[in-house]
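Input: a single structure, listed below in structure tokens.
What you see is the complex with one protein chain gone and the rest in place.
Labels run A and B following the written order; every chain starts at residue 1.
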Amino acid sequence: MSESSSTRLSVFKTYKLYVGGKFPRSESGRVYEVTAKTSSGGKGKWLANAPLSSRKDARDAVVAARKAFGGWSGATAYNRGQILYRVAEMLEGRREQFVREVGEAEGLSKSKAAAVVDAAIDRWVWYAGWTDKIGQLVGGANPVAGPYLNLSTPEPTGVVTVVAPQDSSFLGLVSVIAPVIATGNTAVVIASEKSPLPALSLGEVLATSDLPGGVVNILSGKAAEMGPHLASHQDVNAIDLAGAGAELAKELEIAAADNLKRVLRPQPVDDWTADPGTARMTPFLETKTVWHPTGSLGAGGSSY
Amino acid sequence: MPTTLTAFADVTTSDSALRRFLHGLPGVDAVGLEARAAALGTRSIKTTAKAYAIDLAISMIDLTTLEGADTPGKVRALSAKAVIPDPTDRTAPTTAAVCVYPDMVATAKAALNGADVKVASVATAFPAGRAALPVKLADTADAVAAGADEIDMVIDRGAFLAGRYLDTYELIRAVKEACVRPDGTAARLKVIFETGELSTYDNIRRASWIGMMAGADFIKTSTGKVGVNATPANTLLMLEAVRDFRAQTGIQIGVKPAGGIRTTKDAIKFLVLVNETVGEDWLSNHWFRFGASSLLNDLLMQRQKLSTGRYSGPDYVTVD
Partner (left out) sequence: MASLFEYAPAPESRSVVDIAPSYGLFIDGEFTEAADGKVFKTVSPSSEEVLAEIAQAGAADVERAVKAARRAFEKWSALPGSERAKYLFRIARIIQERSRELAVLETLDNGKPIRETRDADLPLVAAHFFYYAGWADKLDHAGYGANPRPLGVAGQIIPWNFPLLMLAWKIAPALATGNTVVLKPAETTPLSALFFADICRQAGLPKGVVNILTGYGDAGAALVEHPDVNKVAFTGSTAVGKRIARTVAGTDKKVTLELGGKGANIVFDDAPIDQAVEGIVTGIFFNQGQVCCAGSRLLVQESIHDELLDSLKRRLSSLRLGDPLDKNTDIGAINSAEQLARITALAETGEAEGAERWSPECELPSAGYWFAPTLFTNVTQAHTVARDEIFGPVLSVLTFRTPDEAVAKANNSQYGLSAGIWTEKGSRILAVAGKLRAGVVWANTFNKFDPTSPFGGYKESGFGREGGRHGLEGYLDV
């Protein structure tokens, strides 16, 4: 490290939302102050002014997610797997940045933050491998008692609102986004309110990972402000309440009943590094069962 | 040659035109067709409806003997049975016809002695149909000359399966012409497709249209000589064909399931198919026939049961 660089004034990043593949500021023009978390859990230094998203930002994100749904759900599972793997590749290249951001966000030492980022990268790899396997696991032919082929196939449910975990700002975030999009859904994500920066930076990674714009949309701000609008939005098909507190979760679940969204209730997660299984994918899958007659090769034959 | 129906003049100009037409007919989903036939088979026909159906079925039978061992004696016995199916109950109707080989037509005609029972003759190198055209036409002409009222011809399944639809069509037209008597009247022509050999329902629908366009008076499922003969499903399909043909041309054509229909229960199922697919216009022996032999005695036993209240037995109907 040279003498001059130690005195150089660094360039701050303006953190922006990630919506429809673009990086807008909040249409409201509002921001809020994001501070670091100290190792004792206290409030640390100023990190950035994050966009304080409004309900209109949320609405725009839903429009973008719906627009992206056809293409993303229609992509081959192999293609989706390759793109999710590409996310891991891009993250690996930005590892140091995320270690710093996660450390600051969660008050972790560099080595602990590095372990979290590594786990998050590995989680993308895990879900990249799932895209073309989950269908065989949860679908298949059903042996009906009649001359029919009967085939059940999982399909993505549509646009999923994800209230990301509040404390695990990056591993938790990746752990809730990746299963939603691995299965072909598109997502509107409300990042951790206190620690949104890793999420907003993830947007930059996603934008350079061949992921079509709109598949993941990331909003920073207050879940309690945006949540009710997303929960009652008639063009949202499901909601993951992972990061909602009990009271907010109940409120959002009630609102979600307006169009019978699939609701994944918040569950206590002690350890985000544990094997996630399939439990975060199947809630956002519909099972479609198709019947078709099989018939016969023809009845007859000569007996002369 | 009989005139081609103007509605179909275009489609019978060439093999390829005919193929395009036949392959443009709606497909048949086998499972759906069979399910519909089976569902109609669950109709419960009781008391007065059953009595009506039994007499109607008897009146629709082409009482058939088509054996290498047929003799004049056998044919005379069959003819007597056709006229008086139940000697113990003269209210039983006569059958529609007796059906025999061409060389037995004269015997049958004489035995029937003017009774209101037709003589139907198989022809065209029945049942395989493997003979040259002149032979088939001579076979037909011979039967007509001997007094046959009706000719049951077989199509050339080989030609059909080889895709020579126009040959199939022309054969029927030629036989139709051979059915014409010197006085200008003609024997009614039944065209047997041998559905068991055509194998698929799509083929049966196509063959039905070839037959109807070529001037068949009846379309008929089977010779009775192969593994699969008349079934509710293939008969339903042919009923749909004559229904659609009449809707399109105004021409009504009869249907004759043949082979394998042995019980009253079976026969009534076929009559339900007729009733609910094409309706009462076809509920007479001018438009619907059963090609059968043992069916008659079962119908007679059921008839006796209805009139006496007792179950009958094989010793109370005649063996011919």
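One rule holds for everything that comes next: a contact is a pair of C-beta atoms (placed from the backbone, for glycine too) under 8 Å apart; a residue touches a chain by one contact, two chains touch by 3 or more.
Predicted, not measured: the structure shown is a model, and the values here were computed from it.
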Given the contact definition stated above, which residue among B:33, B:137, B:174 or B:317 touches the chain not shown here? B:33
Looking at the full complex, which residue from A:46, A:78 or A:291 touches the chain that isn't shown here? A:291
Touch residues of subunit A, complete complex, unshown partner: 137-138, 142-146, 148, 150, 152, 157, 237, 246, 249-250, 253-254, 256-260, 262-263, 265, 277, 279, 282, 286-293
Where subunit B meets the chain that is not shown, the residues are 26-29, 31-33, 35-36, 42-50, 52-53, 56, 240, 247, 271, 275-276, 279-280, 283
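Everything below uses one rule, namely that only the chains that are shown with their structure count from here on.
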Mind checking the centre-to-centre distance between subunit A and subunit B? Centres are C-alpha means, answer in whole Å. 69
Flag every residue of subunit A that touches subunit B in the complex, lowest number first. 147-148, 293-304
Using the touch definition up top, name the residues of subunit B that touch subunit A in the complex. 29-32, 127-128, 195-200, 225-228, 231, 234
